[in-house]
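Of the protein chains in this complex, one is absent; all others appear in place.
Our next item is subunit A:
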Amino acid sequence: MTKLRLLLTASAVVMALGAATSAQAARGSDGELKILYWQAVSILNPYLSGGTKDLHGSSMVIEPLARYDEKGNMVPELVDEIPTVENGGVSKDLKSITWKISKGIKWSDGTDFTAEDVAFTADYCLAPDGGCQQRAYFSDVTKVEAIDPLTVKVTFGVAKPFPYGPFVGSQSPILQKAQFKDCMGPKAPECTDANFHPHGTGPFRVTEFKPNDVISFEANPYYRVADEPHFATAVLKGGGDAASAARAVLETGEYDYAWNLQVEPEILAQMAQAGKGVIVSSFGTQVERLEVNPYDASAAAGDARSTKQAGPNPALSDPAVRKALSIAIDRDLLVEAGYGEAGRSTCNFVPAPDIYASTKNNWCLKQDIAGANKLLDDAGWVMGSDGVRTKGDARLSLIFQTSTNSVRQGSQALIKQMWQQIGVETELRNTDPSVFFGGDPASPDTFQKFYSDVEMYTNNFDGTDPEKYLAGRTCERIPSPENGWLGENISRYCDPAYDKLAAKLAGTGKLADRAEIAKEMNDMLIEAGTMIPLIHRGDVSARAANLDGVRMNSWDSQLWNVASWSRKK
């Protein structure tokens, strides 16, 4: 029996190998794939729009040299192997990386894919005045050159222990030089046709693009895997809202896949009972957190509000208060009420990948109201007759701001109740997300300005390397009027020892050492308490019950392996 199976498998392999020449039975044999994104795709050029929906849409057509699988491991796509120091692909001084492109890869128009295209892609993004949205992936790149048609070398100005920024992951795929060569810099937006119908090496090519509505694809006849994609055509429909998208897959079965279903967990579970679809989830690096303002945020501080000049926050500058606020929160309850399968409690700033995840801070996982009360008592905060603690003139009365979103407002209300139990009074505020995250320096309601005491939002890092993300908490990344409120260090954390570690991380090459430093930095942040992690958030999508091959991925586009999706027979 096993022999027979072995024989069958072997013949299947032979057939797959021979498929390129013989009958291509499997490509396009499964009809139409219908994908639903409740945020419609606007453009298929990720360099002109970094929106997640646009990245995912374009990942069906254009590909990077390597990408991340569902476990966060890098997998080669257009190259033979991932360059490392060991195999000689990365130079000893960590200042350059050389990619060897696989032989025989073709663009969807039938022309050859070469190193010139890769080098061009870097020029395209680095061209001045182009407003390239993925520029951060090309930071410190000084030169990208095509050494021969199948070899491309990326040179950095500084040593890069993690040189996998450019051309890895759905954020920096390769564009075709022939198609985009007249679209450099300020001319980039004018190439509407190229931006809507890019030639790619991916499993599908665009047949019709209706911006902000629907994209029609057909299988790319030049795709490098002979029997893929299994679907002959695909449709990526956009618009509507998350709940109705979930319904279209789980209840009515009109669609095969629906993305990002931020719907109350019990509603989703109820829809799934119809049996037409399955909920899938995965975890990346998103952490829903509270940022705690160390500076005075009251309007009385005038222009200096929420900056060092305003002076310390009367309540939150006390470390005991910050710690009490953290342990008073029942994170499991927040998960249950608002996130379901898409969340789990965390006490870390860097929750994943596993080698970077610290376990030292797990004390925060358990709610401890008595402990929090004791901390505050010991620190001299006296419970007043109105149930609010005071110390001298200072009162534990906080303004708690977040973006408008029903799950966040639910969490806000729960946290308010939890803090009430330790004598903290909270005033809740919510701001429209396009304003809150908009970063308009003229608006007082942006999360960078932080004109409140506590803020809640989610952030993460792309890929698997947390170096940049951790570096976002150094002193120079504090948003202030001087730098036009630009900067990721929302909680205004500043510790020279941390900055030193950040510099050390940037110069360390060995993975195990990097992980140690990253954990140490993570622990420093948590210990300081200016940032209170709440929930490690995952991604939730739904697939039709008869759709095979979905490997839900939080490290890359959710459609990263759409080529191998197939219809269950």
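Operating definition for what follows: contacts are C-beta pairs under 8 Å (C-beta built on N, C-alpha and C of every residue); 3 or more make two chains touch, one makes a residue touch a chain; residues count from 1.
The rule we apply is simple: contacts and distances are computed from a predicted model.
Taking the options "FMN reductase", "Na+/H+ antiporter subunit C", "Xylose transport system permease protein XylH" or "ABC transporter substrate-binding protein" in turn, only "ABC transporter substrate-binding protein" matches the UniProt protein name of the chain that is not displayed. In the complete complex, the residue from A:Asn87, A:Gln417 or A:Ser434 that touches the missing chain is A:Ser434.
Across the entire complex, the residue among A:Gly28, A:Gly51, A:Pro76 or A:Gly371 in touch with the chain not shown is A:Gly51. Of the listed residues A:Glu81, A:Asp129 or A:Glu427, the one in contact with the hidden chain in the full complex is A:Asp129. Remark: the residues of subunit A touching the chain excluded from display are 36, 40, 42-43, 45, 48-52, 129-136, 186, 188-190, 192, 195-196, 208, 210-214, 216, 235, 237-241, 244, 247-248, 251-252, 254-255, 433-440, 442-443, 445, 448, 457-462, 468, 479, 484, 486-488.
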